[in-house]
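Notes to accompany the following structure.
Our next item is chain A:
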Amino acid sequence: MKNFWYLFAAYSIIWTALCVYMIRLSQKNKELQVELRNLRAQLERILTK
Partner candidate 1 sequence: MQKWWTIMLFVMAFPCIYLCMNRVFHATVMCITMNVAIMLIFLYAPTEKMQGIVQKIFYFHVSSAITMFFAFFLVCVASIMYLWKNSDWWDTIALSAAEIGVVFCTLVLITGPLWARPIWGTWWSWDPTLTLTLVLWLIYVAYLMLRIETYDPKRARFAAILGIIGFVDVPLIRWSVEKWRTLHPKPVLIQEGGTTGLTSAMLLTFLVCLVAFLLLFFYLLRERMSVVQSRHALEVLRHDIDELCVG
Partner candidate 2 sequence: MCKHSNSFIVLMLGSNIFLQQVLALLAKDLKTEWRTREIFTSMFVFAVLVVVVFNFAIGADTELIRQVASGVIWIALSFASVLGLQRTGQMESEEDSLQGVLLALHDRSALFIAKMLAQMLYLLVVVICTLPLCGIWFRIDFLACLGALCVAFALGMLGLSIVGTLFGMIALHTRACEVMLPMLFLPVSIPVTIAAVQATAQLIDGKRLRDIADYLVLIGIFDVVFFVLALIVFDYIVEE
Partner candidate 3 sequence: MSTETMVYLKGVIKHFGTITALRGIDLELKHGCCLGIFGPNGAGKTTLLRILSTLARPSAGTVRIAGYDVVKEGEKVRPLLGVLSHRTFLYGHLTAYENLQFYGRMFGLKQLAERITEVLQAVDLVTYAHQLVRTYSRGMQQRLAIARTILHYPKLLLLDEPYTGLDKHAVSRLHDLIVHLHAESCTIIMSTHDLHRGLDVCDEIAIQCRGKIVYRGLSLGTDVQAFEQLYSAYVG
């Protein structure tokens, strides 16, 4: 069990990196979807006017 810390470091790095990347991606995605919905609504309003 002497090199346990290297193992722990490797796996923790992989996990944190992947999770951060995934969270950032899904956040950006949600944000864009919301903005997209607002703009579409705005477009409808202009067209119906």
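To be clear about the criterion, a contact is a pair of C-beta atoms (placed from the backbone, for glycine too) under 8 Å apart; a residue touches a chain by one contact, two chains touch by 3 or more; residues count from 1.
How were these picked? Simply put, all candidates are chains of the complex that A comes from, given by their letters.
Quick caveat, the model's predicted, so the values are computed rather than measured.
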Interface partner of chain A in the complex, by touch - 1, 2 or 3: 1
Candidate 1-facing residues of chain A, complex: 1-4, 6-7, 9-11, 13-14, 17-18, 21-22, 25-26, 28-29, 32-33, 35-36, 39-40, 42-43, 46-47
